[in-house]
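Of the protein chains in this complex, all but one are displayed in their positions.
For chain A:
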Amino acid sequence: MSEFKQTFNSSLGKKLIMALTGLFLCTFLIVHVGGNLLLFKHDDGFAFNSYANFLTHFPPIEVIAYLLYFFIILHSVYALVLTIKNRRARPVGYAVTTKSPTSWSSKNMGLLGSILLLFIVIHMGDFWFTYKYKDILPFKEYRTNLATNQTTASEYKPEVPTFERSISTENNVEIVRVKDLHSRIQWSFSHLWYVVFYVIAMVAVSFHLLHGFQSAFKTLGWVHKKYDGIVSFIGTWLFAVIIPLLFALMPIIYYFQSLNK
């Protein structure tokens, strides 16, 4: 077996992969939540739709996106392999379940991760797949008066079925025509069960990262008294509170907005 293969087949090598892919996914969440904050703007989805359009048409992002899907799969597959090995390491269980003082999330990473995987599949199917591969999304036209900087939105019916987007300027008015993912989001988040599912998934994100972020640092061996405080602060506040909370607010706010229509 080659040196490299040997490394990644060892117990610690598998843990290394879990930690690195996990941290990559954590960083992605920061970008994802940052971009999606545009959903909180009251502009008929102008900023958000432009952003979604940019993401899907900018080649470097495409590459990173495929890396991201690959890492999600890698993280899940290795989790499964490690779990199977761990089960085999204790074929006869204890009659009295453990009373050792440990955190709930650290003992339920598999369960939390499974919820997240299910969520990711549904979430991507609903937005990403629909956006890229299904022709059911409507288009919107945004007209911005460059003098007053006021934007009006209206439906747009493309003349050719292959239409993707267009940006043009006429008489000091900027016209942007893009796929209206925003309307799809409004529609999805007007269903209560869907909102509940999203909120549950965000609770799972919170608990998964409450353990996962700090655990990754331990696995990598990046542990030092000087930095432990910062790592646990970021792991707790940023990844287990702020990010899941912001994500969860999106479906909740859109649901309440749908009630007011």
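FYI, a residue touches a chain if its C-beta (ideal position, glycine included) is under 8 Å from a C-beta of that chain, and two chains touch if they have at least 3 such contacts; residues count from 1.
Criterion: contacts and distances are computed from a predicted model.
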Per UniProt, the name of the complex member that is left out, chosen from "Succinate dehydrogenase/fumarate reductase iron-sulfur subunit", "Fe-S cluster assembly ATPase SufC", "L-arabinose transport system permease protein AraP" or "ABC-2 type transporter transmembrane domain-containing protein": "Succinate dehydrogenase/fumarate reductase iron-sulfur subunit"
Sole contact to the chain not displayed, among A:97, A:148 or A:260: A:97
Residue, one of A:10, A:145 or A:172, that touches the chain absent here: A:10
Residue ranges of chain A at the interface with the undisplayed chain: 3, 6-7, 10-16, 82, 85-86, 88-103, 106-107, 109, 211, 214-215, 218-223
